[in-house]
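Note that this complex is displayed minus one protein chain, with the remaining chains in position.
Lettered A, B and C in written order, each chain numbered from 1.
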Amino acid sequence: MDFEPAYTPEQRAFRAEVRAWLDDHVPHVEGDQDSDENYAKYRQLGRDLGERGWLRPTAPVEYGGGGLSVDHAIVLAEEMDRHDLTSPPYYDSGGSLGGASILVWGSEEQKRRLLPPIFRGETVTWQLLTGPEAGSDLASTETDAMRDGDEYVINGTKVFIGGSHGADSFWTICRTDREGARHQNVSWFMIPSDLPGITVERMYLLSDGREGIGRGYKNTIYFDNARVPAENLVGGENNGWKVASTHLELEHGSGGRIARNVWFERTRDRLRSLPANGAHPLEDAETRGLLADLFMETEVQRLFELRNFWMNRTHQDMSYEGPQASYYRKMSGLRASQIMLELLGPYAQLNDAEFDPTGGRFDSYLRNAIVSLHPGGTADIQKVIMARRIGIGRGERERAGRTVE
Amino acid sequence: MDFEPAYTPEQRAFRAEVRAWLDDHVPHVEGDQDSDENYAKYRQLGRDLGERGWLRPTAPVEYGGGGLSVDHAIVLAEEMDRHDLTSPPYYDSGGSLGGASILVWGSEEQKRRLLPPIFRGETVTWQLLTGPEAGSDLASTETDAMRDGDEYVINGTKVFIGGSHGADSFWTICRTDREGARHQNVSWFMIPSDLPGITVERMYLLSDGREGIGRGYKNTIYFDNARVPAENLVGGENNGWKVASTHLELEHGSGGRIARNVWFERTRDRLRSLPANGAHPLEDAETRGLLADLFMETEVQRLFELRNFWMNRTHQDMSYEGPQASYYRKMSGLRASQIMLELLGPYAQLNDAEFDPTGGRFDSYLRNAIVSLHPGGTADIQKVIMARRIGIGRGERERAGRTVE
Amino acid sequence: MDLSLSEEQQLLKQGVEDFVAREAPLEAVIELTDSELGYSPEHYARVAELGWLGAAIPEQYGGAGLGLTDAAVLFEAFGYAALPGPFISSGVVSALIVEEAGSEEQRAELLPRIASGQAIAVLALTERGYGWGPEGVHMRAASSNGDYVLDGDKLFVHDAIGATHFITAVRTGDDGALTLLVVDASAPGVSVRRLQGFTGSECVVRFEGVRVPASAALGDGGAVEHPLDRALTKAAPVLSAYQVGGGQAAFELAVDYSRERRQFGQPIGRFQHVQNHIIQLVNHVDASRWTTYEALWRHDSGKPGIEVASHLAKAVTSEGFVHAVNYSHEVHAGVGVMHEYGLTLYTTLSRSLYHQLGSPRYHRRRLADLLVDYDLGPDPLD
Partner (left out) sequence: MDLSLSEEQQLLKQGVEDFVAREAPLEAVIELTDSELGYSPEHYARVAELGWLGAAIPEQYGGAGLGLTDAAVLFEAFGYAALPGPFISSGVVSALIVEEAGSEEQRAELLPRIASGQAIAVLALTERGYGWGPEGVHMRAASSNGDYVLDGDKLFVHDAIGATHFITAVRTGDDGALTLLVVDASAPGVSVRRLQGFTGSECVVRFEGVRVPASAALGDGGAVEHPLDRALTKAAPVLSAYQVGGGQAAFELAVDYSRERRQFGQPIGRFQHVQNHIIQLVNHVDASRWTTYEALWRHDSGKPGIEVASHLAKAVTSEGFVHAVNYSHEVHAGVGVMHEYGLTLYTTLSRSLYHQLGSPRYHRRRLADLLVDYDLGPDPLD
């Protein structure tokens, strides 16, 4: 066994190249990371990365990707992480998950047309999954796409969408057969966001603008007879549930990640920085015990992600591990937020320039521990999928969805 | 509000009488409380109590009860509790719950015939509920009782029954219509235990003889064409589910109780008695914190029981409170057992004359915290009932079962 | 034994519930949280007018002279409505401090004004340093020509915006005696700012060369540790009752949603996962309710074990309110985190009140210290 990534000389050389480039190109921003001005800088970083093939490094070159190996992708992800950035550095769920799904399910023509703008960072794409009626029950979408000549006419509403700076396209699931059987009546579309009949309206949430770049708030999107060309239907009419299984598998955390245990370090260091009242809290046995609890929570979470990263990259047969990591992340995050509340006291709640030097890091963690309970499927849904994969009470154990072609 | 029982002068006088009587009559036993010899002494105590009408104080005099008020019953229960005894002082679930159910559902003739031996402590009765196939799903019993002339012919198996010292009668639910609809095909019977065709076989459990008087082990009971007189069918043929709702409501904890928080006191006192290693553990902040956790667990449990006692005795409309207390007792007991394991270290596990002066009190608590998870309906079943009573996701809120006529 | 509300308490409860349903529906409260003051002065005036603000203040000082349990019935209904305002901070916490620690003259002067709403007094106790009890007070008030001069910050002061007085805990004299100074909020050098974050009404109150006369010190010169502690021990379960009300609202929202919202072809309440959330939720609320009311009953009836019961109640309730809200969020998923829905009012409250008058850990530690030698009392049966 080996729990550490072992880097090849090639990877080490690539890391040096990436690190130097990022040091030059990652924008230095002041004030609100998510202001329009700062967002524009991150968008430019995305385009610059895309131009070099570093935005979607493993995607094929012919579709605008980098054509690089997984080894390179790991290095890129890790180096972005050092800057506290994801790849892309802004909210682009429809690009990340839609791009991957189109690689599996799109026609050759669609791949050549739809993927390059995404993979090169030229466009931002939002995924539009849930509607007011759908919740976690994606298959029950009531957004309709009805064929009319060479076009589909879209009507309906999608909620909890995107972020604060708009998108170029929407990647979404619609009902294409109102009378069809469940799971056999839905299809996927890539929809230009500027079509007539599309309205975007802001939704304000508990997370309240402090979730990361471009994630300030969510949106409701209304389709009122928006007409999308039929060539933008991906994976075949009424075949949408299969595309969804690819999409959801990726969303449900089977990808894993390698990361430092940053929240333990951050919390301990913040605790150390708090003014003491007599003996420092870190000298108190109970406080130290809470710190140990936080370490346990975060280490288990780190190890589940590490395991999934390894399984995914080495093509191990995955079963319940994806939803397990996802479920654990949600619940462990909630428990960790509670420990922070006890450990740091009311300081954990602050996003106050005078009394909180972290820029609201813990305030944001505490809020997002709640807000993160539902996206990508609620904790309950993760448990339902885990149970199916373990095969509890069923004849057959469910298999994980296809994530590579 | 008043959280303390206020005793009338009459109750105080009655208490003095009971206390003096019990001091004279509760047997002083040595060694294993559950030995045959000691069990005989507790049986005699039951008979003596029965003779005075103190065994089932509120049951009508005409059926062998004491005809006393609830006020008297409270005092009797409390005074028995001071001797660490329940009423009756040995395992007699079929008497306690069957007696109450027959009061609600029995014919006048049945009350006069079946109740006096129970209420006077002359007989011991076991309840036979679950079968190998039935578990918590009482209605799916596969023990059949088929009418044949003036008798019913019983065939089937019941498990997890009774205790270590035999019983005179069995109070049980049987299927009386193999083809009947669920819940409309079962009936209740009082069955003499000495009928031909009845075999009793011991079951050894984790609780392993340390659960109280007469609860040493459980039994499997086989019926092989045992013939019971039809007059012993209670509540009408195929009307068993209604009788069950009375029976189960009582079993599910809606009765409540008034009790001191003994397990907090016992644990703290045991902790205090442990030999220290340098500073005494009670001076350690973390240990004290665990003690506080135990106090919280046990106080909440005590208050739920107290609330139910008050609701039950004052005929408040009860909803989910019975199964809530039952569920909480089960889960809180498990958590408390874990705290004891940490607080007392391996001493919590001992039933060893040399190193454990408590006579295995904590050993027994730890085992029973597990064994108690399923009797009277599993923790899951308690949650199912709570959900129905709260009306979660259903049109109608379910009402509690009838417990008084 | 009688665990029901008295007839008067039932009437009070009904009256308060009608009041908040009429005057402060959830939509109105959501709007209030975005206002500068954070609450409605009209509500405050109206509550004073109805005599509720002085519920726990003795009649001789202009209050209604009710028991703590009565006050709790009232504030539980406020908590149910998530009604913001310095009702408890001024009407209960500060009033009890003045009552316990003040001289007769101070009581006579301050309490009627608190009861009438003319004065809004809030406790300024905690400072930058870690630790949230009186032992954490380090700020000194220097003596100067018979006056005290205050310099320093008080942090995490609840309901400071709009307050007229700060009962400010400081150290005075050579021995650093704990002293409670009643400081006029309009005195030169006093400034208040709301703290930003996942917070409710928490503020920083800043004192820069603020002069107050020696007579601003509560009491007749004796030590105030014990009176302060007594007041906070009494106030804690009233605050807990507010949390119980909030938990109850989170419960009802979850039950209603579970009955209406459909997923996978049925109301989500049919799913045992959802049922489980609601069951854990109601268990937390009920545990909070009964520990709280037992503590209140001990106070009102002068039973022993008051301190143990108060610490228990605040620890169970502060923790329970957070869990209750979390479970409600699990039931509601996306809808629950939308500002306009209303659940997030309780979410924020649960985090904010978690620390007010001491976090669960603070109370658990004090509880633990008492429990080592705690005598559960004579057997009630003796």
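Assume contacts are C-beta pairs under 8 Å (C-beta built on N, C-alpha and C of every residue); 3 or more make two chains touch, one makes a residue touch a chain.
Everything numeric in this text was worked out from a predicted model, so none of it was measured.
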item: Option touching the unshown chain, where C:S116, C:T164 or C:Q272 are the choices; value: C:Q272
item: Sole residue of B:H72, B:R288 or B:R367 that reaches the chain not shown, by the stated touch rule; value: B:R367
item: Absent-chain contact - pick from B:G135, B:G166, B:G236 or B:G391; value: B:G135
item: Residue, one of B:G46, B:P281, B:G322 or B:G393, that touches the chain absent here; value: B:P281
item: Given A:V29, A:A139, A:A230 or A:I390, the one touching the chain that is not displayed; value: A:I390
item: For chain B, residues in touch with the removed chain; value: 130, 133, 135-137, 140, 159-160, 203-207, 274-278, 280-281, 286, 334, 338, 341-342, 345-346, 349-356, 360, 363, 366-367, 370-371, 373-375, 378-380, 383-384
item: Positions on chain A contacted by the hidden chain, ascending; value: 1-6, 15, 78-79, 82, 258, 260-261, 264-265, 268, 282, 285, 288-289, 291-293, 295-296, 299-300, 303-304, 306-307, 309-311, 314, 316, 320, 324, 327-328, 383-384, 386-387, 390-394
item: Residue ranges of chain C at the interface with the undisplayed chain; value: 271-273, 276
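In this text, only the chains that are shown with their structure count from here on.
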item: Most centrally placed chain - per-chain CA mean versus overall CA mean; value: C
item: CA centroid of chain B to CA centroid of chain C, Å; value: 42
item: Residue list for chain A, restricted to those that touch at least two other chains; value: 286
item: For chain C, residues contacting two or more additional chains; value: 271, 274, 365
